[in-house]
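Complex shown without one protein chain; remaining protein chains in place.
Moving on to subunit A:
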Amino acid sequence: MADDVLFEFLHMEMVSHIYKDQASRGEMEKDRATCVSTLEGMGFRVGQGLIERFTKDSPSFKDDLDVMKFICKDFWINVFRKQIDNLRTNHQGTYVLQDNKFALLTQFSNGKQYLEEAPKYLAYSCGLVRGALSNLGMDCVVTAEVSLMPSCESLLSSSSSSFIIYHHTTPNITDTTEMF
């Protein structure tokens, strides 16, 4: 199954390409935010197109929970070859998706090493989910955290719901790294 690897390599190269321009210009903080939003924007557009293709044959969704279940199962399987491990909700518009072995992060480390680099590699996937949801009619804010004990920090935007996606690489990480 060499096909998964193709996207992983492309993704790694995308991230390093975007950050390479930023490093040459020198200014740290402001450009870092633009890099993240560039990656997120790319993911957004791809998510919109993908969802059009994936939902071509399936019937309409009954409600938001149905949409989230679709994202957790079919969408995640099609993109990352596995399902989301855990879905939690407070039934008021906040959803937490937990993936214990996120496909784009498995090659990094099995512990705390490289934790601070992880957010760059999550930006694209956040955009992907946000694009998918926006095309299905749910406007939301997607944030990702790499940690062990997820503390529920929800970023409530002006739209009605917000989603938090947690990606764990292993049970040993105790620091939290925030994305947005």
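Quick note on the criterion: a residue touches a chain if its C-beta (ideal position, glycine included) is under 8 Å from a C-beta of that chain, and two chains touch if they have at least 3 such contacts; residues count from 1.
The rule we apply is simple: contacts and distances are computed from a predicted model.
Between the listed names "RNA polymerase I subunit A", "Trafficking protein particle complex subunit 2-like protein", "Mitotic spindle checkpoint protein MAD2" or "WD repeat-containing protein 46", the UniProt record for the complex's undisplayed chain reads "Trafficking protein particle complex subunit 2-like protein". Across the entire complex, the residue among A:Phe7, A:Phe61 or A:Phe108 in touch with the chain not shown is A:Phe61.
When the full complex is taken into account, the listed residue touching the unshown chain is A:Ile51, out of A:Ile51, A:Ala103, A:Ala123 or A:Ala144. Against the chain not displayed here, subunit A makes contact via residues 45, 48-53, 55-56, 58-62, 135-137.
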